[in-house]
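Here the complex is missing one protein chain, while the rest keep their positions.
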Amino acid sequence: MSVAVAGVGESGPALDDPRSIPEIVLEAVEEALQEARLGFDSVDAVVTASVDLLDGLTASNIAVTEVVGAVLKPETRIAADGLVAAIHGSCLVRAGAYETVLVVAHGKASLGPYWELTSWALDPIFLQPLGLDFLACAGLQARALAEDDAAAEQRWARIAAERRRAAAAHGVAPACTAEDVLASPAVASPLRRESCAPLADGATAIVLRAAGPAEPGVHLGGVGFDLSPHALGERELTEWDGLRRAWARALAVHGTRPTLDVAEPSCVFAYEEDLFRHALELDPGTEVSPGGGLFAGFVPVAAGLSRLAAVVRALRGPGGLRAGVAHGTWGPAGQGQAVAILEAA
Amino acid sequence: MRADPGTATPALSVVHEMRLTWRYASGTAMERFLAGLAERRIEALRCGGCGRRYLPPRPFCGRCRLRLSDWVPVRDEGTLDAWTVVHLPIVDARTGEPRPVPYGMGLIRLDGADTTLNHYLAEADPDRLAIGLRVRAVWREELRGALDDILHFEVVP
Amino acid sequence: MRRVAVVGTGQTRHAKAREDVSQPELVREAARAALEDAGIGPAEIDAVVLSNMELFEGRALPELWAGEGAFAAGKPCLKVATGGTSGTSACIAGFHLAASGLFDVVLVAGFEKHSEGHTQTGMALTDPFWDRAVASGAVGNFALSISQLQAERGITEEQAALVAVKARRNAARNPHAHLQMAELTVDEVLDSRMLAHPVRMLDMCPQSDGACAIVVASDEPARRLCPRPAWVRAAVTRHEQPYLGDVDRRLLTMRTLRDAARAAYDAAGIREPLRELDVAEIYEPVTYAELAWYEALGLCEEGEAGRLIEDGVTAMDGELPVNPSGGVLSTNPVGASGVIRVAEAALQIHGRGGERQVEGASTALATGYGVYAWSDVVVLQAEAA
Partner (left out) sequence: MILEGSVRLPFRYAAGTTASTFLEALRDEGRLLGSRCPACGTVLCPPRLDCRCGERATELVEVGPAGTLVSWTELPGRGAYGLVRPDGADTAFVHRLLDAPESLRGGMRVHARFAEERSGGIADLAGFEVAS
């Protein structure tokens, strides 16, 4: 038995979307169901992803229960990156518990001071009192990489500029050059303003269905996720070890190592692409973030699920692509990692 | 030197005060509802499927899984559907202050709505409260377009 | 769903404040106990599911810091949170992970440290346009619904007090329980402080610091690890509309619990729950709720719940002992409370209940409840399907 992605829907990414969370989510859900040619009644279970403190709401899935069609149905609410919700959704199907599962993630960076809020995710005894947040942690990780690699900052600037150029048409930020990136102010040295993906609002929904292995469409194959130790000092900072472990699990589940035509990493910072390529031992032939990835707009929590949607669209496109990989991450300096292989059948 | 949990040494703790502000979007349905309150007008959204008239108005009926757009007027008078008299007050997250006790609370089914509104009651004597009592809104003098434009509900004599 | 079973359980000492341990250390205490009970080491865990209500402790993504307590470092870990059902939903998520074929052994751990937050913080961030200006709080919400239960079912304060007495006396035989009151009387309950009419202090659950963990295993490892696995025969979740005033969010009707129970009994082949269940661990945050749940769970006809408690049907020596552990009324670390329900139900089937063991229990019910909006129902059995 296999798990097919029957539909994807997306709202955003948008800068400062004036709509409420249910309004944004409903748009994504309706699009995903429409694409899957399914009504709400065909959905057996729902998996949602949201984080209370980012939404400023207790049990923030309450806000979306109606618009995801979960009333009087099973809903699992995962507080992590949306790709983990998709992986959990695929487990519901693999377990034989449900045939059709809707997975929905939303994020609204315009709601609150995102980076400040992330300080509330850090160890309150040893890290939070120092005023640290995920941005500072990313700076420490990037510096550790740049310390042994004189060309790193130039390379990251080129990556950021390339992603921004690809995203300019549909993203929330204009294109810029590598020189612009290097000239932009440091936000957490060596990270510069323009080498970071712009924060945005949005939602992504996908429909997963039990399918025969040869059934035409895009299938969600091997999946893996992982949580590293919390303290940066207890990790190999210049690696995404957690992604390496998650990827090994995904390959084990998948059975074979597919030739990847496209990769959609959740890179909020240009330097993370180095870590991503390294952890997956990515072939140079794999196209990375053809649409600019998160540089079109980084929607917290929904980011990983939006990457999955991007891979599905690429595999369905006219290019005849066969396989791709979607990636999600959450926590300081990539503490949480998730990865999923998608294949066109 | 050893450290074991449960030993007599009092453990230390770290204090953090959360002072955060979020910019919440109302959505168009709630925006219209709140604008109505500023003019002492209450409106509900009616579902074309089940016919339920929803308060608060929302974009979507979770039961019928249909979008909502049919506005219906609701009176500021209704029936007490449930009640209590609170002695342990909730702390208002906006101010950090508790409300003076005791105070009455009710679920009020306003005439013209099918869901109930939770709100304060002017009456705080348990012996004078009962399900089925008729109650009406007591409005603030200067309306601001928020749910506390209604100060509380009083029992209709 | 493929076969999965609970093969080990562990919990902390629950108390008003566990200042001797940090959050990860508290979780570790329960996780270690669960692994010891299952007879496995951390290396044998394939995935971890965590349950915790973020805003009770003011943490975003609490698994990042506290997950290491559950041996999650270097493993797949996800966090589930839906109010009171967080723990049961995390267990159900763990069942699904183990049934997916991707993971053989899954550790589910729930925790809460209420002492680290403000009493009402968890409830403070409700809908800013609707509830926040006129919030009634957890106790107030229960009290409102209870006024309907009293009016329509004739439930009395004395009947509710009997639930409080049963819970705290049972808790006295549970070494982990927070409130242990072996001598509690109905009069003491009725004399306790009024919180929100008619709910008194001793009608309500406490706020506890504590953690609980279970080890879930798929078919083969379950048989290998446990002489008497608690097989999952049904695991059902139902969610509701979002607002307190929405139609079926009432103790009286509690549509989600009724629906979930019916679906669970169907899956487990149970026709007469009162007769066929040997023990139940239900999520009763307030005495009156337990009486309402008797009806919603089909243990009695409508209007008969008061008689059930008066006749001792749900007492330790009754036909269906309900909450031998002392229930949520005696121990309530919210993120753990649902895990405790499943753990206690499994413990009964494992036959490791000590002084609170129901002799020969082979079919056990566990439920989760959250703000009238969410219900979970789990049926565990000594026999695999």
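As written, the chain order gives the labels A, B and C, with residue 1 at the start of each chain.
Rule of thumb we're sticking to: a residue touches a chain if its C-beta (ideal position, glycine included) is under 8 Å from a C-beta of that chain, and two chains touch if they have at least 3 such contacts.
Note that the coordinates shown come from a computational prediction; the quantities given were computed from them, not determined experimentally.
Participant: Let's see if you follow the contact definition: name the visible chains touching the chain that is missing.
Facilitator: So, taking every chain into account, the missing one touches A, B, C.
Participant: Pick from C:Gly69, C:Gly245 or C:Gly370: which residue touches the chain that isn't shown?
Facilitator: Going through C:Gly69, C:Gly245 or C:Gly370 one by one, C:Gly69 is the residue touching the chain not shown.
Participant: Which of A:Ala136, A:Val181 or A:Ile341 touches the chain that is not shown?
Facilitator: A:Ala136
Participant: Can you work out which residue in A:Val5, A:Leu127, A:Ile206 or A:Val268 touches the chain that's missing from view?
Facilitator: Residue touching the chain left out of view: A:Leu127.
Participant: Across the whole complex, list the residues on subunit B that are touched by the chain not included here.
Facilitator: Within subunit B, the residues that touch the unshown chain are 1-7, 9-26, 31, 34, 93-94, 96.
Participant: Please identify, in ascending order, the residues of subunit C that touch the omitted chain?
Facilitator: Residues of subunit C in contact with the hidden chain: 17-25, 28, 41-43, 57-58, 68-69, 71, 73, 113, 115-118, 121, 124-125, 128-129, 132.
Participant: Which subunit A residues touch the hidden chain?
Facilitator: Residue positions of subunit A that touch the missing chain: 18, 56, 124-127, 129-132, 135-137, 139-144, 147-148, 185-191, 229, 231-234, 237.
Please note the rule applied: only the chains that are shown with their structure count from here on.
Participant: Specify the contact topology among the chains shown, as one of line, ring, star, complete or other.
Facilitator: Topology of the interface graph: complete, with all chain pairs in contact.
Participant: If you tally the C-beta contacts, which comes out ahead, A-C or A-B?
Facilitator: By number of C-beta pairs in contact, A-C is the larger.
Participant: Just curious, how far off is subunit B from subunit A if you go by their C-alpha centres, in Å?
Facilitator: Inter-chain centre distance comes to 36 Å.
Participant: Check each residue of subunit B and list the ones that touch at least two other chains.
Facilitator: 16, 18, 22, 24, 26, 30, 62-63
Participant: Of all residues in subunit C, which are in touch with two or more distinct other chains?
Facilitator: If we look for residues of subunit C contacting two or more partner chains, we find 58, 123-125, 127-128, 241-242.
Participant: Which of the residues in subunit B end up touching subunit A in this complex?
Facilitator: Within the complex, subunit B touches subunit A at residues 14, 16, 18, 20-28, 30, 58-63, 65, 67.
Participant: Which stretch or stretches of subunit C touch subunit B in the complex?
Facilitator: 19-21, 25, 29, 58, 118-121, 123-125, 127-137, 139-140, 143-148, 151, 193-199, 241-247, 250
Participant: Looking at the complex, which residues from subunit C come into contact with subunit A?
Facilitator: Per the stated touch rule, the residues are 1-2, 22, 48, 53-55, 58-65, 67-68, 72-83, 89, 92-93, 95-97, 99-102, 122-128, 236-242, 255-256, 259, 370-371, 373.
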